[in-house]
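Missing here: one protein chain of the complex. Every other protein chain is in place.
We call the chains A and B, going by the order they appear; numbering starts again at 1 in every chain.
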Amino acid sequence: MKSFSRRKFLQISSATFASAAALGTINHVTKGSKLFAGDKTKTGTYQVPTYCNLCFWKCGAIATVKDGKLWKIEGNPLDPLSNGRLCPRGTGGVGAYSDPTRLKSPLIRTGARGNESWKVVTWDEAFNYIADKLNTIKAKHGPEAVAYFSHGIGGNFIKHTFKAFGTPHIFAPSFAQCRGPREVGFELTFGDVIGSPERTDIKNTKCMALIGSHLGENMHNSQVQELSQAVENGASIIVVDPRFSIVAGKAKYYLPIKPGTDMALLLTWSNILIKEGLYDKEYSEKYGIGFEQFAAEVSQYTPEWAYTETGVEAKLIIESARELARYKPASFIHPGRHVTWYGNDAQRSRAIALLNALLGNWNHKGAFWQPTKMPIPPYPYPAYPEAVMPRADNPGKKYPWAGEEEGLTNGIREATITGNPYPIKSWVVYATNLMNALPNQQETLKAIQNLDLLVTIDVIPSEIAGYSDVVLPESTYLERYDDLHSSPFTTPFLGIRQPVIDSPDDQKPNWWIAKQLAGKLGLGHYFPWNDIEDYLKFRVDKAGLSYTELKEKGIILGAKKPVYIEEGVEEKFNTPSGKVEFYSTQLAEKGFDPIPKYEKPEEPPVGFMRLLFGRSPVHTFSMTQSNPILQDMIEENEVWINIDIAKQYGIKNGDYIKLKNQDGMVSNKVKVKATERIRTDCVFMTHGFGHQSKALFNTYQKGASDSHLVTKYKTDPIMGGTGMNINFVTIVREA
Amino acid sequence: MHELVNTRHNLQIDPHLHIWGWEIGVYLFLGGIVAGMMIISGFFIFTGRAKNPKCSCFWIPSIALIAISFGMGALFLDLEHKLYVWRMYTTFQWQSPMSWGAWILLLVYPVLIANMLLKLPEFIQNRFSFLKKISDTLNSKDSTMRMIGVISMVVGGFLGMYTGVLLSAFGARPLWNSSMLWILFLTSGLSSAAAFIHMAAHDVEERRMLAKADNTFLMFEFVVIILLIVGHLSSDLVHIESIKMLISGAYAPVFWVFVVGFGILIPLIIQLAAVNNKIRYTAIAPVMVIIGGLILRLVIVSAGQASNWSTSVFK
Partner (left out) sequence: MARYGMVIDTLKCVGCMDCVVACKTENEVPIGYNRDWISYETTGKFPSLHQEIRSERCNQCDNPPCVYCCPCGASHISETGGIVLVYEDKCSGCKACMAACPYGARYIHPEGFASKCTFCIHRVETGELPACVSVCPTYCMSFGDLDDPQSDVSKLLASRSNHSLIPEAGTKPQIYYLT
């Protein structure tokens, strides 16, 4: 028998880069229809290496075009993030191209905001309109009155335009709605952040505890691949989740925790490690500061007490703590990623960091690695104008550890509503669906009413696009170049995104939009390069690498550097004390608990259950539900309800119900998944469904939107993140 | 507690198999009744009854010819790749009941035509002299006639059995997977054919004879149904689960009321009374038998598709 090579050697010739002719209009996709109709006039197959944009992990990919049609997208075997294997969303990226709802041309609003009535305009008209408004706002209120929101690498060039414009207001939901608290918690403890991709060494671990992190549903590629290696290696997995997640099915210990009580568990685990002398004593003595206070503080948290708070049996808590200790330092508590849960998330993340400190595992093999990155010099742009006014998203540094780089999305929203500390008059939104990403849609709508200009740059008619004054259609990642990509990882590498196929309509890439808009704003000199390739080539050359090689291979690997203490990384902590801060003077100085404390979560009112949410493995947030291939996998979300509760309500698997939250907000109808796999005090659904934008016609109102029901949120006093797991819902039996 | 979630969503497969609708039920029914007609008319020919001027020997095969054509029409309607139907006749797959069936159906035509030729009505004889010639030759020798009668019964028998074997060969469908099924379909074909003929027969004696035969077939059919049920119930879990659909499950009302009640027992009682001259003969009972025969096929086709291995095993 033939041997099966991992993949045939990539045959990528220079002909590869010949661009394919524009394809005809895209037909609506119905059941049984052929997605794959190609251009009959083209024959032959070519492949283009690029990197994926179905989420922010940026896996190296190779797209194949056959007879003029985009056929498939596979992983680039050279890429350390994907190892040649994409996640289902990346594989289904083909559907991002053929999405029947795609925006085709620039639009200017004609009806009331949110009416989704538009006139089609030329790019020039759109840019003139935007530039005119922006310049007026700048003249009247200053450049600070403009806020730019973006998520992902695609936003880089437009970000440059707005920095040149003079606004300090650059935002991404990845801080205050996602991983901000984690970065703050770890930074306060170890003096360093977790970062993205997470610096967790899952593949080498002997024992790992997951607090919520639902790997396998959360499909961040490298993490999932490593999870499988951990399973293969027989690592002990401890899963703490109110829901029997996919990874819970792989766990040695499953802790069915009561939502919102993780802190009790974490502090109790710490106490057990200390009490039983299982922690790395030498490590904490050598590298720690404030250990004694910490030990004294946590001594109050006993397993028996924790049982009453968390619902997790004391025996299970003790055994799992011992398991973690058994394998230290090749064991760790995963810091999670989406951690904006209860508004005390920075402290919970700190408790996680401290537990890791007890295991003495920072930068130790089997726990965390020290990221390495390919150094790529920046493009030498002119300096940006200095901001005149301080930022408006966090006036007076109310949240001392709010992110500077990604800003407080919710903070700027508040400033836009109140006009304090000064008015915000325009939002420019790139690749973030603020209606679904931010909690409390009513507040977002209120803020929007105060804007003179709302511009959305998207590939599909998202909800936020529906409320915009101008909508600009971007080419998908398969049709454009983007900025160079070199994530901090275990191996330094550089990746390139390049066009695989032409845009089907009048869509344009972000770099072109950025440059044109800058030109219209009189900021043309900030874009000294003519074409994106000039920019890319300049930087790659400057780094001493071959641009041709990069284009051909898609990935260039750098020399491997040590990433573990075991390989020679230094035990170094960038905290003020230069130590692992068991007791945080920094926090104490700002009036916060220097050592995390447990607070009881609010109980759901009678007849209500806590609303929890997470990921569907085949969808990304609210951006893939209209992708015909991914939609064909999962078309609508379900609400998970414990089977006994379902019985009480007389509802069955597959019934449609509605959910009503504590503020009377009622969801779309949603299918019930009556299951053993969740506690009785909460329900669960995957995020992103239940679209309200009519223009997303193939997914409009399919499933329910968690964002719609997250009317309440609790702001983390340390870093300003929005805890969103504090909403309660009840079942409405209609539909 | 057992939860089984499956992400497949294929048309005609999920949530359970439903590839065959009324077309196949009608086809199997018509195949069955034609088989019955062939056996009965073959029997008449064999026994020399065809010589009786009032014998239904011409019109049975003609009606059978029309019926089988409708049956094949229904089958054709069911095909998904219609232009490729001829592919059935470029091969003979001996393991495939359907291939057997396709070829048997081809045999049915010449046999029915031969039957018809044996007893050509006057007006056709007068019109087409060559037909008369053939008819005369066939009639000339008793042995030829008897031979045609035997062939008709044999081919009819095969046809009748095949309609059942077609389904029972599907091991994947526990409900169908019974060696009783071909007997059931054959008997039901016979009872429907007998009912049809005695309803339409001109000859009083023929009617009486066939009504009696019909009663026998119906009694036998009832016994076969009981045996089929018992056979399933004494088999493994999947077979038990599958037969439960008929005896107490979703298909039970139709099965007991229309197939067994109105299709077998009530007409049986009526016909028993009629042949014993307790009541006057009417067409009610035979119509019930025929409709019962059709419903039997529809129910078995439908319920069989719902029966499968996985759901029963995992319940």
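FYI, a contact is a pair of C-beta atoms (placed from the backbone, for glycine too) under 8 Å apart; a residue touches a chain by one contact, two chains touch by 3 or more.
Predicted model, so just to flag it, every value in this text is computed and none were measured.
J.: In the complete complex, the chain left out here touches which of the visible ones?
T.: A, B
J.: Considering the complete complex, identify which of A:P628, A:G690, A:G703 or A:G720 is in touch with the unshown chain.
T.: A:P628
J.: For the full complex, which residue in A:V569, A:M665 or A:I678 touches the chain that was left out?
T.: A:I678
J.: With the missing chain put back, which residues of subunit A would touch it? List them for me.
T.: On the subunit A side, contact with the omitted chain comes from 1-8, 29-36, 71-75, 85-88, 91-92, 94, 215-217, 219, 221, 224-225, 227-228, 231-232, 244, 246-250, 254, 256, 617-618, 628-630, 632-634, 642, 675-679.
J.: Spell out the interface residues on subunit B facing the chain that's missing from view.
T.: 1-14, 17, 19-20, 78-82, 84-85, 87-88, 90-91, 93, 95-99, 101-102, 169-173, 236, 238, 305, 308-310, 313-314
Following the convention adopted for this analysis, only the chains that are shown with their structure count from here on.
J.: Mind checking the centre-to-centre distance between subunit A and subunit B? Centres are C-alpha means, answer in whole Å.
T.: Between these chains, centre-to-centre, one finds 64 Å.
J.: Can you list the subunit B residues touching subunit A in their complex?
T.: Those in contact with subunit A are residues 1, 3, 7, 11.
J.: What residues on subunit A touch subunit B, complex-wise?
T.: 31-32, 633-634, 643, 675-677
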